[in-house]
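One protein chain omitted, others in place.
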Amino acid sequence: MLIVMSNHASKEELDNVMAAIEAHGWQAKPIPGGERTAIGILRNTGPVDPAIFLGMPGVRDAIPVSKPYKLVSREMKKENTLIPLGNGSVVIGGDKLILAAGPCAVESERQAIEIARAVQKAGAVLFRAGAFKPRTSPYAFQGLGEKGLQILAHVREETGLFVVSEATDHEVCDLVEEYADIIQIGTRNMQNYRLLKRAGQARKPVLLKRGMSATIDEFFMAAEYIMSEGNDQVILCERGIRTFATHSRNTLDLNAVPYIQKESHLPVFIDPSHAAGRRDQVIPLARAGAAVGAAGLLIEVHSCPEKAMSDGPQSLLPADFERLVAELRYMNFKI
Amino acid sequence: MLIVMSNHASKEELDNVMAAIEAHGWQAKPIPGGERTAIGILRNTGPVDPAIFLGMPGVRDAIPVSKPYKLVSREMKKENTLIPLGNGSVVIGGDKLILAAGPCAVESERQAIEIARAVQKAGAVLFRAGAFKPRTSPYAFQGLGEKGLQILAHVREETGLFVVSEATDHEVCDLVEEYADIIQIGTRNMQNYRLLKRAGQARKPVLLKRGMSATIDEFFMAAEYIMSEGNDQVILCERGIRTFATHSRNTLDLNAVPYIQKESHLPVFIDPSHAAGRRDQVIPLARAGAAVGAAGLLIEVHSCPEKAMSDGPQSLLPADFERLVAELRYMNFKI
Amino acid sequence: MLIVMSNHASKEELDNVMAAIEAHGWQAKPIPGGERTAIGILRNTGPVDPAIFLGMPGVRDAIPVSKPYKLVSREMKKENTLIPLGNGSVVIGGDKLILAAGPCAVESERQAIEIARAVQKAGAVLFRAGAFKPRTSPYAFQGLGEKGLQILAHVREETGLFVVSEATDHEVCDLVEEYADIIQIGTRNMQNYRLLKRAGQARKPVLLKRGMSATIDEFFMAAEYIMSEGNDQVILCERGIRTFATHSRNTLDLNAVPYIQKESHLPVFIDPSHAAGRRDQVIPLARAGAAVGAAGLLIEVHSCPEKAMSDGPQSLLPADFERLVAELRYMNFKI
Partner (left out) sequence: MLIVMSNHASKEELDNVMAAIEAHGWQAKPIPGGERTAIGILRNTGPVDPAIFLGMPGVRDAIPVSKPYKLVSREMKKENTLIPLGNGSVVIGGDKLILAAGPCAVESERQAIEIARAVQKAGAVLFRAGAFKPRTSPYAFQGLGEKGLQILAHVREETGLFVVSEATDHEVCDLVEEYADIIQIGTRNMQNYRLLKRAGQARKPVLLKRGMSATIDEFFMAAEYIMSEGNDQVILCERGIRTFATHSRNTLDLNAVPYIQKESHLPVFIDPSHAAGRRDQVIPLARAGAAVGAAGLLIEVHSCPEKAMSDGPQSLLPADFERLVAELRYMNFKI
């Protein structure tokens, strides 16, 4: 933290700020400049809230210098994190572009198997589908629950696809850990700290979606919650942020990808389906997500989107997904 | 829902859209215009997702017409909801401006009682303080837990102030319901549906904070979750939204207040402390919140903000709070 | 500017950054810390762009410390700027809340005089109306031009009200300076630098509206353009920012008011009409704007909003405006 004093600040105001810093057990280091004095804060063990100082007389600004996250940071671990699944036949964060596809929600065994076979044939190695669905409306379909997870386990047996599914709270996480290969934490739960801690105790990798209006620092801090409990297998997923734009459900923030890759060693996925919210934008955004350098794509595919119980409208048909994979191969991505 | 067809749309494309509407069990009503045809959707029981139609050939736009919420709506209940506390000595939503004040977190019995007496003397009728704290960093102080709630109960006995405290998940909600007079649901949990349902089964009023990037429709749907479980004592609280602005932690959205009052019968509170995130903006925003017509204000007050374990920087000193109340009285608010 | 080095940064990387700083003619001051080194930049005459350093090897962050504006800053001038009009019968920035009211556009002499008399009777001291209108659509009414300014001058003669009107480009500014008492620069022109410079050469005060997505620093820099040409009579006007919210045309950013008052000596007005974009939010937001501490309010009033040629929908009727002023007086504002 750097405290910038006003050029009108009196000696007494400066002393008060230094005393406040020391009252927290930190060290205050004044840095005199031409027009004004700044004060560096040293020996703080965690992040310092700028607002502590913003209200004090004579203080003009308080500027965070160090980052609040540690385990997530590339400063802590230089090499990219690789996340092998099963016997290592699939490695997230490696050379290949990982394709995770499937319906928004498991609706029936028949539906799940049908879609799974279709996306596998096209090139997907992960099957994504929800058994527990967080829904904006209390009156909407909320998922098949444990029954849905059993269907997913059956899909894995039948196809060999690995399975990713969402845990909507810490109790549901017990079930998802039992049945799925990767535990997904959804955008609305990015700051559900109890769930994050529970996922940190799981022995399965966690796919963490960015909150709809989360800064990257907040996103990293959510991953830090998971890692601080001992689970270092975290995949970060950008899925669109909330902006003023109304031509899509959210705005896919691809600037985040090179930034995350610079700051952190964790792999990043892109979810173009939720970023778009409408089918006609999914394929172009999926191509863009691959091109920006993501480790994987998370794509909704449904064999009959118009009848899907949830989020049908943003699902690709299996034939669309096949076309997308062909385009990605044409662009020389390894799949 | 109104589907707007392209002016190039063929008869076949129009028929396909009508068939898709009827496949959902709804009724399609074509409305021919000068340049193009629109199709109204009738007999839908819940909200219709525009994206179902946005990808179909010949469709130009799909526009939601009806609102997804019911119980929350002023169409359902014309009169303002009044929420009496205790024997009715305090009524939220009535003539008086309700002042809820207190520290971010309960730190000790001594601290709590001291601040409670100070804010009560100034004019507060509700004491707000957290026993369970959702914190961005896993390394930060997370509250005293049940011990904190016991202190709050003791504050109520000593002072007669009613007590509001946050439930951070559905299990914590059991405890908060037992000890507090109002159950608070925080901004990060506005879409924690399991918690919302649990709060809907509580016999205490619920203070629901707006999510940092929630639209008012989403805010209403969160309240609908609570009300659909049988609890109609809901207070909505605007606490600042996330925008591009960096001169404050959040941007207080006062436009929301007249809009909510038009659309819903539920009372609205304003939390200027979290909207500002820095002490020097709290008093002006609190005055603005009262002036825009809020039913109450939620204000952080700490006797020693520089030593507070959390959110000290945005807390007023008791003397600041007294000054604020004097200013509100000067502006002729009934307190 | 403070350059924060990565904790992996080599000596060579540090030296390169220091050399780059010195190549700009600035002074580099290394500040060793526990984990990493930071480098302060001194002797820069203007603002330094952080991006100069963000791409360099070994650099983790580049943090601006000093502010880019000077003349606007309260550090340059401690006392509030007062702007007297005419013989000083009206002083902007003084004790009284200044009410500026009138129609969006001048439509006819009869309309202008009728509205002017109504708002004057209620308590307005400034008449606001556009003669040159920037319109989103090329097919919309664009104002009466010079004829409209002549009508405004006539309104002043008839009523004694001072007149404020918008200059849409540097040439139009010549005309507005001739006829009006205050030159308004609209939100879309906040960064029209040629117009800002022209307004800086005018001998009339300038009312500068904040751009729809301008940070306060950018807003201040726009005012700095005007002041750097010699005109220190600048009124800043907050009129709502663009956010994800859709329940109002814009989101009125009242957090900006205490921030501006802390950082700058210039008076701030609030325009609740454009922030709302719909009549039913104007009065509550106007009260909030007064309560937050604005020096004045800019309010659209039209005697027949449903027939107004532009922006009728957000205009108050004269009777509404009268009611607003009564409410403000009840809240003890001096008008």
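The chains carry the letters A, B and C, assigned in the order they are written, with residues numbered from 1 in each.
Just so it is clear, contacts are C-beta pairs under 8 Å (C-beta built on N, C-alpha and C of every residue); 3 or more make two chains touch, one makes a residue touch a chain.
Owing to the predicted nature of the structure, the values given are computational and were not obtained by experimental measurement.
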Visible chains in contact with the missing one: A, B, C
Which residue of A:Ile39, A:Val106, A:Ile183 or A:Leu252 touches the chain not shown here: A:Leu252
Hidden-chain contact residue, picked from the options A:Gly123, A:Pro205 or A:Gly289: A:Gly289
Among A:Val65, A:Ala275, A:Val301 or A:Val325, the residue in touch with the chain that has been omitted: A:Ala275
On chain B, residues whose C-beta touches the chain left out of the figure: 2, 4, 6-8, 29, 31, 33-36, 38, 40, 42-43, 60-61, 63, 65-66, 75, 78, 242-244, 246
Positions on chain C where the hidden chain makes contact: 20, 23, 45-47, 49-55, 68, 134-140, 168-170, 188-189, 191-194, 197, 212-213, 218, 221, 224-225, 228, 242, 249, 277-280, 305-307, 311-314
Missing-chain contacts mapped onto chain A: 213, 215-216, 240-241, 243-248, 250-259, 262, 275-276, 280-281, 284-285, 287-293, 330-332
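What we mean here is this: only the chains that are shown with their structure count from here on.
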Chain centre separation in whole Å, for chain C relative to chain B (CA means): 31
Length of the line joining the C-alpha centres of chain A and chain C, rounded to whole Å: 38
Centre-to-centre distance between chain B and chain A (centres being mean Cα positions), rounded to whole Å: 26
Per-residue overlap in chain A, given as positions that touch at least 2 other chains: 242
